[in-house]
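One structure, pasted below without further comment.
For this view, one protein chain was removed and the others were kept in their places.
Going by the order they are written in, the chains are A and B; count residues from 1 in each one.
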Amino acid sequence: MAKLRGRGYASVNYPTGMNLGGDPSQALIHATTTGTFVVSLSSVDLGQGLKTVVAQCAAETLGLPVENILVDTADTDTGPHCMGTFASRGTHRVGNAVIMAAAEAREVMLAVAAEELEVDAGDLETDGTGFVQVTGAREKRIHITDLALAAHFTHGRTISGRGIFLKEKNDPVPETGEMDPDSCQAHACTVAVVEVDDETGVVEVLRMHNAYEIGRALNPAMVAQQVEGGAWMGMSHALFEATEPYYPARDHGPTDFNEYLMPGAADIPEYHNAILERPAGNGPFGAKGIGEMTANAPIPAIANAIFDACGVRLDTMPFTPERVLRGLDELRADRSPTKE
Amino acid sequence: MASQVVNLRVNERSREFLAAPGTSLLSSLRDTLGLTAAKRGCAQGGCGTCTVLLDGRAVMSCLVAVQTVDGASVRTLEGVARDGALDEVQSAFLEGFATQCGFCTPGMIMAAEALLDRNPDPTRDEVVEAISGNVCRCTGYGPIVDAILDAAARRAKA
């Protein structure tokens, strides 16, 4: 009886957005007289961090600190339309809409600053700390708070902008499947190292190496969150999860967290991750969506590692101890090395 | 069985309220006292999102019938920050990106508080053990374990 080690590989791509019905999202942005910009959306943050990432997009575009941005979202009375959070579309669609809105607002902001400073708007830049200044001339500058007040009380202007991203409707050709469903593709290659206990059938994932290409890492710490959380979910799908463990039989369905098994904090492997950036021309600062894909490559990587470890090819998910043991029994019964 | 007046010391404040038989501590906190930090992820002891400290011990408040703990002292996440300042566990979770959706966070932090109160210098395994009843579906647990260890280190320095 032994613990058998194996290594498995998987490489995948994943589409950003899934469009067939037309896929728009809108953003509105306006400055209050405090110099704070409010981004109005109806988009939903599921915990992936949309609110943070769109604030970054607005701040970068306006040239202001992220502290000057407030994101007000998910009230259908006050936020413009968004299709919703799914299909790895949030960062891409909403990010683009926010950039467009912020760019329009920036133009007004610079126009008002030009009047205040009595220079040409083309000669102005933002310094990233809250000032608009004459390019290269720090002493000639105005703070966004003064600017916002002046716009409202002196110039009668709203520093505001409208943005939309639309992926146009596309109908698949029924005969051939020709279609344009997505905006770009992100990429990943996962290498999983597992240990299979040939007595109990238990598979332990020891290490996962993940190389991702995601266009642009808008917030590297949140990218790390997605990669690690997704790898965990992929491992969980691979080894444990099923609402119908003996599918297609409907019996033995788990009803709570005691029966629906998932790896706990004690079961997590060592992760080694790396990010590549090949910015997408149509992405916000080049970003592609990676929220969903991080769970994908780990599953086949683990299946392939199990085969590498013990010669059992699991073609049915999840890879439970029962399935591993049945596979080992079959191998022992039929020691023909030509199985694969 | 009749409703009963229950006295609890919640986050250092005396609270007196009427509870129907079978009402859970979780429901009393959330629905009666308006303390909504503790979450209801399952109401059956399976997820740990409702974890609070009951006389210093971490309990799943959905499993505690509030009438049976009359007179006890309860600490919830609302009572962790002092004078508006985050404590070490909160800071470590915040700065360590240990939250995604945040629904498990109140339970995780309270489980961590209970651990660090009784064991200020836990090993990684002890941290894992302390949160073994708490489900997180987003983070993969690693950042949470790291944050709790980080909190212990911060507390040792403080």
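What we mean here is this: a residue touches a chain if its C-beta (ideal position, glycine included) is under 8 Å from a C-beta of that chain, and two chains touch if they have at least 3 such contacts.
Note that contacts and distances are computed from a predicted model.
Engineer: Can you pick, from "Oxidoreductase", "Cell division topological specificity factor", "GTPase domain-containing protein" or "Dehydrogenase", the UniProt protein name of the chain not displayed?
Structural biologist: "Dehydrogenase"
Engineer: For the chain that's been dropped from view, list the shown partners it touches.
Structural biologist: A, B
Engineer: Give the residue, chosen from A:Ala137, A:Met179 or A:Leu206, that touches the chain omitted from the document.
Structural biologist: A:Met179
Engineer: Given the contact definition stated above, which residue among A:Ala105, A:Val203 or A:Leu218 touches the chain not shown here?
Structural biologist: With A:Ala105, A:Val203 or A:Leu218 as choices, the missing chain is touched by A:Leu218.
Engineer: Can you say which of B:Leu8, B:Leu54, B:Val69 or B:Cys138 touches the chain missing from this structure?
Structural biologist: Of all options in B:Leu8, B:Leu54, B:Val69 or B:Cys138, contact with the hidden chain holds for B:Cys138.
Engineer: Which parts of subunit A are in contact with the chain that was left out?
Structural biologist: Touching the chain left out of view, subunit A contributes residues 7-15, 18, 20-22, 42-47, 49, 51-52, 55-57, 59-60, 63, 65-66, 71, 73-77, 79, 81-87, 128, 172, 174-182, 184-185, 187-191, 209-213, 215-224, 227-228, 230, 233, 237, 241-245, 247-250, 253-257, 260, 262, 272-281, 285-286, 291-293, 295-297, 299-301, 303-304, 307, 313, 315-318, 340.
Engineer: Write the list of subunit B residues that the hidden chain touches.
Structural biologist: Residues touching the hidden chain, for subunit B, are 20, 22, 30-31, 34, 36-44, 46-47, 49, 76-78, 80-81, 86, 90-97, 99-106, 109, 135-138, 142-143, 146, 150.
Going forward, only the chains that are shown with their structure count from here on.
Engineer: From the mean C-alpha coordinate of subunit A to that of subunit B, what's the distance rounded to whole Å?
Structural biologist: 30
Engineer: Help me check something: in the complex, which residues belonging to subunit A touch subunit B?
Structural biologist: 46-49, 221-222, 224-225, 228-233, 256-258, 262, 264-266, 268, 271
Engineer: For a test of understanding, state which residues of subunit B touch subunit A in their complex under the given definition.
Structural biologist: 42, 44, 46-47, 97, 99-103, 125, 127-129, 131-132, 135, 137-145
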